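The structure appears right after this line, and notes come after that.
The complex appears here minus one protein chain, its other protein chains still in place.
Let's turn to chain A:
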């Protein structure tokens, strides 16, 4: 029976009694449950309160990434060039510093920093939770470290953080090749998002560090740490050790590289040395050096700007990125073309009076007195420009270009390095397209002695010389010979890569060319005579490439010519002449004459090579021997 809606009557007593009984039961249930809750509270807070208090003091498990030691770079004999070292940074933990003002004042004195500089850093980290450290100064030296450790009682909140970083055992040696590390940027994070990178991680920014990043970086480790309530590590729970990166064995010879860089000190330029029968590079030097040591932990803005502004272009890796007129080293190509195209025989002679008039213009020989009646061998040995003007006239620019290309100019060598330049082999067609002007025959004369529009990199010239030495075989230049895992096992061996063989050139031409290159060093009045080595025959060619037209600097005495107007000095050579092993090219920017400046350095590098062949453990020079003994 349904009661009428809205018309509520008093309950009948029986029903009221029943509901009352049930309400009492409910009250009992509620008391019972509240008792359970209170007992539980008693258990948690009173009985186990102390234990939980401790647990809340050291509460959370934090996962920390452990940086993997990066792979080393070693030279061909296993000598280490670049390795790792710990770097000590000063960090600041706000949570732990009750009296920051006094601490900061003291710290500024120890670090010899301005207080405002420290405050700026602290302010920059102010948004983060108080237990997250802020870095105050990177890479302090051990004296500062000791000072801070000794004063740690007076410096609450200040701690030392150890961070692995690059250690350049030989300073900035081969700096352009090695490259440097920097903090990963947004774009790189995006690029490598499937790999284990995090903001703040180092990554190779240039050179081999960048190109072989995946081999060098290793695998990060993980450390599980229990942290206390302020976020500080309390207990090490579990460690997954990081896996070190693989080492790179370079083809470089450290001692030769040192000799080359010593020779370029205070100058600008490049030295390249290459095994002629494999393309392995023994030396890749670029000057001025890149101060990679100062790049550790971030490149100071002023330093970078200074590098950008330096007119000697220290940021360029000159063996592959520097393009220069090859100067008289180009005569190798002119000779080869003349012999192959049979526009002359070795016996053909021309008269050099110091200059010739061509189409109404005068073209000088470097030797203003003239060479008199010269044949090919003497013309090359004494680098007679007039002789090669005649050859150029007979060959034409496009034939020269064909042989220049055969010898590897005007194209990349495909070495594994960034921003390689291809140089320039001018042709009539090229000029029409590029400059919208017809080719002038007079320009062919300039091209035939390696001037004019010609451009080549030191690496290209080295390859050319190596190809002459080995009879026309080209290899892809190699910098890395092996990738070695942390246990010392070779993971991957990088074999020489033969690229092509110049089949168009006859053996007679090669032999003749080699003969006159020997003469260019060994003849009495040879321009390359300062490259001679005791007991070993060197073949080579000097070059002096004009930066400006002769007429612009005629009014200067030789040593008064402004630096940037001086000629580039070239020398390219191979040795031993009888059984060639190594080719060397030296370029000194604005160095003056190739014979006087470049050839002696090439000689020093070659000497270092042969010394190393006898005993690879021997230091290259007496001076270094002394240093090593210390």
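In this section, a contact is a pair of C-beta atoms (placed from the backbone, for glycine too) under 8 Å apart; a residue touches a chain by one contact, two chains touch by 3 or more; residues count from 1.
Here is the rule we go by: contacts and distances are computed from a predicted model.
When the listed names "Protein translocase subunit SecD", "Peptidoglycan glycosyltransferase RodA", "NADH-quinone oxidoreductase subunit H" or "Type I-B CRISPR-associated protein Cas7/Csh2" are checked against UniProt, the chain not shown comes out as "Peptidoglycan glycosyltransferase RodA".
Residue A:52 is the one among A:52, A:304 or A:563 that touches the chain not shown. Note that of A:40, A:109 or A:123, the residue touching the chain absent from this view is A:40. Even with one chain removed from view, chain A keeps its contact list with that chain: residues 1-3, 5-11, 15-16, 18-20, 22-23, 26-27, 30, 33-34, 36-38, 40-42, 44-46, 48-53, 55-57, 59-61, 229-231.
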